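Only a single protein chain was left out; the remaining protein chains are all shown in position.
Coming up: subunit A.
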């Protein structure tokens, strides 16, 4: 009984601010739910509207391209950094700290930092080229999150027992063979974890585009979460916003369960 008593505050908070909103967002998606005024049932209009909404389609396509781009670049860079700093030698602590330091700045602040850094007014690196809007967001995300993902990959790298490498060397395996046949397979759970975080994080992108590009030019960098915000607080249609949220939620649940499947395969 004592245990249940100690767990009560957490149970109340999780129930009220997690379980209830989770059910509520589904309930809302079945209604015409204006920001002000009474909701009324209109299922499945919000869902059919998702399919017909041109902005949703272009935002989904943009968010998907952005996710692929970020995941590929961020993974390669973070893995490279992790390999660079995996061994203890002089200066390695400084390098790790330098790569990780951007993570200490809040993401919204980091977005503002890059807004200035890439501006023509005061920036030393004014953004130009064909798609400066997307490019600047990509640079920002790589800068801020590479060190964090490096740190996670590093814990995976360091969990591989040294005698496994030793045995491979005695068998005459080349560096690339060791990397491809030992490092990567043994790090599969860590790799699945960082890939999942990168994919879900990118699918939910908001701050960077809201602050850096305002979704422009011509909505070309409007992400899905920005559309949710717009449906709710610009078009004042909470039902439609809830509909898009539920679709996104299901999509993310699929990504997470793929990660679980990968992890389970390892322990089987």
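Here is the rule we go by: contacts are C-beta pairs under 8 Å (C-beta built on N, C-alpha and C of every residue); 3 or more make two chains touch, one makes a residue touch a chain; residues count from 1.
Throughout what follows, contacts and distances are computed from a predicted model.
Engineer: One chain of this complex is missing from the view, so tell me which of "Sugar ABC transporter permease", "ABC transmembrane type-1 domain-containing protein", "Cysteine synthase" or "DNA-binding transcriptional regulator, PadR family" is its UniProt name.
Structural biologist: "Sugar ABC transporter permease"
Engineer: For the chain that's not shown, point to the residue among A:17, A:61 or A:179 touching it.
Structural biologist: A:17
Engineer: Given that one chain is not shown, which residue among A:41, A:57, A:101 or A:261 touches it?
Structural biologist: Going through A:41, A:57, A:101 or A:261 one by one, A:101 is the residue touching the chain not shown.
Engineer: I'm checking contacts with the chain that's been left out. Which of A:25, A:49 or A:186 qualifies?
Structural biologist: Only one listed residue reaches the unshown chain, and that is A:25.
Engineer: Considering the whole complex rather than only what is displayed, give the residues of subunit A touching the chain that is not shown.
Structural biologist: For subunit A, the residues touching the absent chain are 1-11, 13-14, 16-22, 24-25, 28, 33, 81, 84-85, 89, 91-92, 94-95, 97-99, 101-110, 112-117, 119, 121-124, 143, 146-148, 151-152, 155-156, 189-190, 192-193, 200, 204, 206-207, 210-211, 214, 225, 228-229, 232-233, 238, 241-242, 245-246, 248-249, 252-253, 256, 263.
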